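What you see is part of a larger complex, with each chain still in position.
Per-chain numbering from 1; labels A and B assigned in written order.
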Amino acid sequence: MPKTISTLAPEWAVSEWFNTPSPLTLAALRGRPVLIHSFQLLCPGCVAESIPQVQRIERVFGHTDLQVIGIHTVFEHHAAMSPLTLKAFLHEYRIKHPVGVDQADGQTDTPITMRRFALRGTPSSILIGRDGSIIHQTFGVEEDMMVGARIAMALSAPVADEIATTTQQNDAGCADGRCELPSHSAV
Amino acid sequence: MPKTISTLAPEWAVSEWFNTPSPLTLAALRGRPVLIHSFQLLCPGCVAESIPQVQRIERVFGHTDLQVIGIHTVFEHHAAMSPLTLKAFLHEYRIKHPVGVDQADGQTDTPITMRRFALRGTPSSILIGRDGSIIHQTFGVEEDMMVGARIAMALSAPVADEIATTTQQNDAGCADGRCELPSHSAV
């Protein structure tokens, strides 16, 4: 069963959003559990397994305050997986939740969010608690039973006043829709 | 998400047990979440869907104090699904958790436990909370994501002193490994 690891999740870095009228920040979602789904549109495991799983998550937990966020973390075939192709992909696969394009760092093939979370590849998923900490992070796809259990636990956590206060303090370090946490300042 | 229905689960009525050195009662399991899996060995949906799901439940929640109990609720083809055939079935399907044969009532085709829980058929499953109440009961198979979420919630419930006290009182009405609750007294 899930063990809470008290590591505060870093902010994502997104160059373009789909399925949301305005840019989103993890900081602004503090208080709600957040599931980040890291994928690439040409990743077979993403298309065959993790995207269908995310859609089952949305069906089962659609009435809760869980927020699902897709991050298109392209680290290969960059030209082949442009935002233009992503847009058509989201349309064809009926993906309705907000999806952000992971921001290129201008130097390497690995985009910024992917490096901040130290993702090993796609698909990856990160479950973030109401207090902003990383509850669980995985590379690949875990079985539905376990995923359902983890999300239920994350949802059942109380929103304490203390957490809200901490959030305020952390938000102070965010600017331009991004939070540069000390532990990730190297990125 | 699951809503706790405060109906105290009735006791099962079992004529023969497999995979346990001594007979079990629901009353004695008070304090632990219990998942009852009602099946018949010749029920195609049980073999194809619910039994594999129960085995996934055991894999994911094997390190918790969830207790899985199978009840062989035969309501048709009684001679074809005798305890002798059930024993070989449990061996071939590698079912290791305790399985009880639902007790015939001597008058109808529907056995006693099945009637007490008002089961509509097989497969059925009943999730019972630490306080002995029925959290959820379903006919057929629900998706793993939801099942995992429900069990996680049941596991996260505290074992309050108050519950223990209530349990004592309810246990007072139990005899011969069976609790005859007022609401089920007709059985």
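FYI, a residue touches a chain if its C-beta (ideal position, glycine included) is under 8 Å from a C-beta of that chain, and two chains touch if they have at least 3 such contacts.
Since we're looking at a predicted model, the values are computed, not measured.
Chemist: Count every copy of the one sequence in the whole complex, not only the 2 placed here.
Modeler: Total copy number for the complex in this file: 4.
One rule holds for everything that comes next: only the chains that are shown with their structure count from here on.
Chemist: Taking each chain's centre as the mean position of its Cα atoms, how many Å separate chain A from chain B?
Modeler: Chain centres of chain A and chain B, defined by C-alpha means, are spaced 38 Å apart.
Chemist: Using the touch definition from the top, list the residues of chain B that touch chain A in their complex.
Modeler: Where chain B meets chain A, its residues are 1, 56-57, 59-61, 63-64, 143-153, 155-156.
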